[in-house]
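Structure provided below as structure tokens; questions to follow.
Yeah, one chain of the complex is gone here, protein chain that is, but the others are all in their spots.
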Amino acid sequence: MATGIVAHGAYVPKNRLPLEEVRRFWGGLSTPAIKEKAFPSYDEDPVTMGVEAGRQALERSPFGAEELGAIFFATTSGPYEEKPNVSTIASALTGSSRIRVVEMGGSPRAGLQALLSAWEFSASWSKPAMAIASDAPIAHPASSLEHGLGAGAAAFVIGEGEGATTLEAVESISVETFGERFRRRGQSYLQDLELRQDELTGSVLKAIEGLMEGARISLSQVEALVLPDPDGGTPARIAKALGASPEKLLSLTPRIGDTGAASVPLGLIAALEKLEAGKRILVCSYGAGADATSWIMGEASIVSRQRGRSLEDILERGRIRSYGDYLKLRGFLVQKG
Amino acid sequence: MSSYVSLPIFASTLRERYRLEEPRCRSCGTLNVPARMACIECGRGDFDWEKLTGRGRVFTYTVIARGGAPTEFDEQQIMSGSLVVAIVELEEGAKVVAQLTDCDPEEVRVGSPLKAVFRKLYDQEGVVRYGYKFVMDEERE
Partner (left out) sequence: MEVAVIGVGQTSFGTFPKKSLKALFFEAFQEALRDVEKGLDPKEIEEAWIGTLSTGGGQLGNQAALLCETVGLAGVSAHHVENACASGGFAFRNAVMAIRSGRCRVAMAAGIEKMTDLPRERNRLWLGVSGDVEWERLAGTNFPGIYAMLARRHMYEHGTLKEWITGVAVKNHANAVHNPKAQFRFPIDLERAMRAPMLADPLTVFDACGITDGAAVAIVCRADEARRYTDRPVMVMGSGAATDYLAIHDRKDLTGLLAARKAAAQAYKEAGVGPKDIQVAEVHDCFTIAEIMAYEDLGFCEDGQGGFLIRDGLTKLDGPIPVNPSGGLKAKGHPIGATGIGQICEIVHQLRGDVQEPIRQVKGARIGLTHNVGGSGGTAVVHIFRSPE
């Protein structure tokens, strides 16, 4: 039996802000390709969203929470910079304390990194592991970077199982970058110097081309493409450069905004909820370099998606809020200290 | 100066607040929520802990106007305005008190189906307190 994804779960906060509201409030919109974004309520954060996604994955999983050997958690916006957010998640998911917990961050790339690490853990130790990517990146509401930022979480149970969605190949790139999407220690808000140098496209193309070459895959053998999508338009641009059909692209960004580390994992879930068994999914994430992965859809993911609420159902159950509600619920109006 | 639940005491209830595990009396079968030293029904003290489904129904509820909640919830009330609190009758029989979240107060009724979710309760001393709240269960009537 192969090691792979045996169950998945998603969580998207109910709150939705139509980006038309942002345009009306600020007189402009930096991400016109994003129609709506999801945002956390006053009592939600990457920890609570991660727990809910994790619970859905476990409800669908052939392995119980107590069987998990590790949880890999990715976020760029956890409530604590020190004190592991993942330990809270682990305590909420399982009563067992005999579990390895790893927290990853630093860039939106962390989500796919957590999935890869969970896969590698499971393949090395023949034990099930969980990967959770949950994020609600935040910038100052007066900055254009903030317009498209959303929130969501994706969780995967990885283990040896009949019909698992298996990892076929990985290609990783690392580059030094300056001035794009960073947050210094102690700062609350993301910054971007808007240097107009497209590091993203170069790294992603390089990683995907390396992956396809190494694994001898051609684009025609790829059924779905999940690409980094901070603005609702990037995947189409990359697909054009690759020569891939835009119909193969899967991204939730136009519907729920840029969910940071959860964005690409949520795109993968969209693929797992759509494809037939045997189809190939190419998944690539970005953050000072890129990780490109290819997965072969398995029966287990089809069984998984038939239990409980579908991703589409979760996406449809949003509740439209005003920009005023957005500012309040997101905590921008709470005076600290 | 006021009522206060210290962190170690809060931590002693994590099993309940985080995972909704509660003790069932070995002598009389009564589920004790929140956990007790002695069974609420028969007074004996041997329990088996079980994980609850988190499903329940509104037994009674209220919508507390802004500023009416305990001070732990001051920051929440800046963000949420009013807050909804309910006594929830759990599927397993016991009742608990909890906030209802993500809900339109106009839609809540005695008897509305609920399910437990994991949320932030409040933030004090720089430490986030998490625990269960309930949302309307859209998959049940």
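By written order: A and B. Residues from 1 in each chain.
As a convention for this text, contacts are C-beta pairs under 8 Å (C-beta built on N, C-alpha and C of every residue); 3 or more make two chains touch, one makes a residue touch a chain.
Being a predicted model, the structure only gives us computed values, none of them experimental.
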Practice problem: Kindly name the visible chains that come into contact with the excluded chain. | Solution: B
Quiz item: So which of B:96, B:117 or B:136 would be touching the chain we can't see?
Solution: B:96
Quiz prompt | Residue ranges of chain B at the interface with the undisplayed chain | solution = 1-5, 9, 13, 33-34, 40, 59-65, 67-73, 76, 82-83, 85-87, 94-99, 105, 110, 121-122, 129, 131
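Just so it is clear, only the chains that are shown with their structure count from here on.
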Quiz item: Hey, how far is the Cα centre of chain A from the one of chain B, in Å?
Solution: 30
Quiz item: chain A touches which residues of chain B in the complex?
Solution: 14-15, 18-19, 21, 75-76, 78-81, 99, 101-102, 117-121, 128, 130, 133, 138-139
Quiz item: So in the complex, which bits of chain A are touching chain B?
Solution: 14, 41-45, 47-48, 51-52, 55, 79, 88, 91-95, 309, 317, 319, 328-331, 333-334
